[in-house]
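Everything below concerns the one structure shown next.
With one protein chain withheld, the remaining protein chains of the complex are depicted in position.
When the chains are written out, they are named A and B in that same order, and each has its own residue count from 1.
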Amino acid sequence: MEHAHALGPILTARAGYLWLIPLFPLVGAFINFVFGWRFERSGRKRLVHVVGVGAMALAFAVAVCAFLQLRALPDEHRFLQDTLWNMFTAGRVTVDLGFALDPLSMMMVLIITFIGMLIHVFSIGYMWDDEAKAYWRFFGWLNLFVFSMLLLVMGDNFVLMFFGWEGVGLCSYGLISFYYTDREKAAAGMKAFVVNRFGDFGFLAGLLLLFWGLGGAWAASGKAHGPTYEPEAALHATAGASTAAESQALAPTVEVGEGQVVKVGPTLNFRELRDQVVIEKTGIAEHLKDQKVWGFALLALIGICLFVGAMGKSAQLPLYVWLPDAMAGPTPVSALIHAATMVTAGVYMVARLNFIFALSPAAMAWVAFVGALTAIFAASIGFFQYDIKKVLAYSTVSQLGFMFIGVGVGAYWAGAYHLLTHAFFKATLFLGSGSVILGCHHEQDMRKMGGLKKYMPITRWTYLIACWAIAGFPWASGFYSKDEILWKAFTSEHLALFGVPTPWLGPAIYLVGIIAATGTSFYMFRSYFMTFTGEYRGGAGHAHEHGEDPHASVAAAHHADPHGHHDAHPQPDPAHGHVHAAHGAFPHVGAAAHDAHGAHGGHGAHGGLPHESPWTITLVLSVLAAGAVLVSLLGIPAAWTGHEPLLEEWLKPALTAEVAFAEKPHSWEFLFQAIGVGAGAVGFLFAWLLYKDGKSTVPAALKERFLGIWTVVYNKYYVDELYDLVVIRPSLAWSRALSWFDGHILDWLVNAVGAVTRGFARIDGLIDTYVVDGAVNAVAVLTAEGGKSLRRLQTGRVQTYLYGALAGGLAVILLNFLIH
Amino acid sequence: MSRKLYTWIALAALVTLFVGVLGVQVGRGGALPADFEVGPFTLRDGLFYFFAALTVVGAGMTALSRNILYSALGLLGALTGAGGLYAWLDADFLAVTQLLVYIGGVLVLILFAVMLTNRITEVKVSNVSLGVAGGVALLVSTVPVLCFVALATPWAIREPEALGPTTRAIGNAFLSQWLLPFELASLVLLATLIGAVVIARKELKADEPDPSLG
Partner (left out) sequence: MLHVGLHHFLVLGALLFSLGVLTVATRRNAVGVLMGVELILNGANVNFVAFNHWVTGGISGQVFALFVIVLAAAEAAVGLAIVLALFQTFRSIDVRTADTMRE
């Protein structure tokens, strides 16, 4: 693959209709939130899903139009821009409400709208008879979520992306806590939101560092690579610009050839950022590489901080803890959010900012390292889980780890490709598990399933195809994406830890990845065998959705269940009635009619056999499974066909970072592919041996033997407990301390001020009474006394008056003489 | 401290002030005229002193006597002395008029009043309302001032005219230069007559018979 060294600025084509894509889901959400309850209550429940699915379909249609338009453009111009208006301007930085589609975001939009639409259809069947009677609320949240996700991927600047970032966090909260009357489910939603917040903090820190770095201390470093700028005063000036045009005029620019001008300096717009950094003539990339913050390279810090955001959103170590708990939400939610879209936002962000990451080998190494660690860690937890959704959750975390390995080592398109394939097969798996859960009357524990291939054939085949894909066998897409990632990991030359290049890191990551792949295959097929093969172990149809706490789950073990630890709970069927009440769990829906779509059979009572799901569900499963296979066509490696895989070619304009990989001959590549397949096969073999038909006693024996290790892994390595101890409790203690402070000290201060004021008031009162009134009274008294004294002059006797007059007269005469 | 004491203190202070200031002025030597009456002491001068003494003693008796009758007698002496002094000053007509009108008319009137009112009031008609000290203070403050003024002013003294009868001249003056005051004086006397009658008359009440009528 050659990268033209003379990369020019992206040329954009205007597409005035892009705003319609997020608009339809937004309008759908609005209608459902505001009027949905009325529809449901007045018997027009269909309208809710018509609005929801309709909005998605329309959005998908517009997305396809955009895709066709984008395809028609030549490579270097593949960029659609639709700027609605200028949101705000600050100095030279403008933030517009603008949507942009380049190949990467186009891929994401298609995934979101297509798979989103399918999941909406699935939800019709799944949620129709839901006990919560909030069909409208579900669709409202789903549409709102899609809107936020579209905003995230289509926003042409960081602000919109962050808006969408937060929006998906909010909608994820709304959906996970959908059954909010259950405390634990509500808590799970809160956990997701709070853990995401931690990540968002890192994201913001990274963003601000980048912003600052671009403006940077040009003068202080003394070096200005490339053309000299009017000093950093120009970059730092905050002279007002009230319109976008003025703002543009203020910005320093660099001419990069043939009259093309690139704006430099702090910016929030992706295209401008990419142009500045990628085009060498601007000197920005060199400048960024030189800057250090407190001794650390700025770019490494930026990369790591941004990756912290991705860690939160995409559930990497150590911020993955919310994802398993998020299984408390209804299954379509898990499929949409935790398989295809929200969790991939982090990968999308890293891929979008590939040019920044590529400048810092340390950041890339960090990303890849954490991804690898997460992959194997999550895979190991998935070995022993019993709740089918939990298995899938940990699988998601593990696969996300793979994606981050991909973007971490520099194989951005591979990471994106794995994102695409994962969206398909994970959605299939989740929806399949949803179908299974529905069919088993809301049973989620795999130990109570088994032999479902007789009852739910379509579900079984789609699930199997998806397992084939995730395990990485050829002709299903997972093989291509995973192998590409691992191959690139092995051949990467660009990684460095703490500034020291580490060529051994790539192969080390490869090794970890292979082990994780083996594990993936193992636990996925374990879940398949436990669920679909053997005999049906489910008895009287329990309906509880709780299975995350293993010691609380009701284990009505029937058939050869060797896990005798759960005897603490009563076994026989009639007692299940109590147990439900004791757990306050979600009651069984079975009695209610599920037959709006008429494909349920024999459902009136407890203890019914599992059954296939309605056509809305099975159709979706089929489409997705087919997609999982067909998507492999996009990524057939160059070693096989001799030219670039279609997707890589498609994504090239967007993923321009040039990362060094060792050139190895194709034979090596075939070898590694074979090793990958082998790893998958090994996992399959173990699963087949241990879990096929549920007959083997080896798992039980192994468990007895290694009970300690089993317990630790089963309890997710006690990470949640650790967090509770280290983070939650200190926070609560701190908040209690602050509350005490507020109550005792601040309130005391306030009261003291009040008391002082009252004291002053009293003094004022006294002053008023004695001083002011005293003065007034004194004047009166003085006047009266003066009058009383002077009255005595009025004796009424003429002689006295005469005396006075005479004295006065004499005085005048005297004075007259004296003055002369 | 009583109010009387305060009053006395105030008066004493006032008096001291007056006297002091005057004394200072006199001490500065600008008070007395240089050519203060030079000439031998003649009989005429002695006569002056006699009449002056009569006048002053009479006035003194008027002022300071407890008995009103003695005061009236003193007044008589003072008026007589004044008449003599007019004569000394070659004012013959005036001297006679003084004797006739003042002593013969006014003094008689006053004596009548004194005699008549003697019976009404107690015999021991009182004297000083302010007390001796007040009177002395008054005197002591008034006299020096007036004397000072009299002596300090440079009067344009000239040789007195020759002795001659003044009656004719006065008569002529009344009817020429001083005609208007003369006529007005007549009017004043008329008014006085009427006024005195009016003032002294008792108020007649409607239901009371006039006591003078019966």
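To be clear about the criterion, a contact is a pair of C-beta atoms (placed from the backbone, for glycine too) under 8 Å apart; a residue touches a chain by one contact, two chains touch by 3 or more.
This structure is a prediction, so every number in the text was calculated from the model and none was measured.
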(request) Tell me which residue among B:I9, B:V24 or B:C147 touches the hidden chain in the full complex. (result) B:C147
(request) Just name the one of A:T181, A:N751, A:T795 or A:N816 that touches the chain not displayed here. (result) A:T795
(request) Please give every residue of chain B in contact with the chain that is not shown. (result) 33, 36-42, 44-45, 48-49, 52, 55-56, 59-60, 62-64, 68, 71-72, 75, 78-79, 82, 85-86, 89-91, 93-94, 97-98, 101-102, 105-107, 109-110, 113-114, 117, 120-121, 125-130, 134-135, 138-139, 142-143, 146-147, 150-151, 155-158, 160-161, 166, 169-170, 173-174, 178, 181, 185, 188-189, 192-193, 195-200, 202
(message) List every residue of chain A that touches the chain not included in the displayed model.
(response) 791-792, 794-799, 802-803, 806
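Everything below uses one rule, namely that only the chains that are shown with their structure count from here on.
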(message) I'd like to verify one number: the distance from the centre of chain A to the centre of chain B, where each centre is the average of its C-alpha atoms, in whole angstrom.
(response) 126
(request) Please give the residue numbers of chain A that touch chain B in the complex, ascending. (result) 797, 799, 803, 806-807, 810, 813-814, 817-818
(request) Mind listing the chain B positions that touch chain A in their complex? (result) 14, 18, 21-22, 25, 129-130, 134, 138, 141-142, 145, 148-149, 152
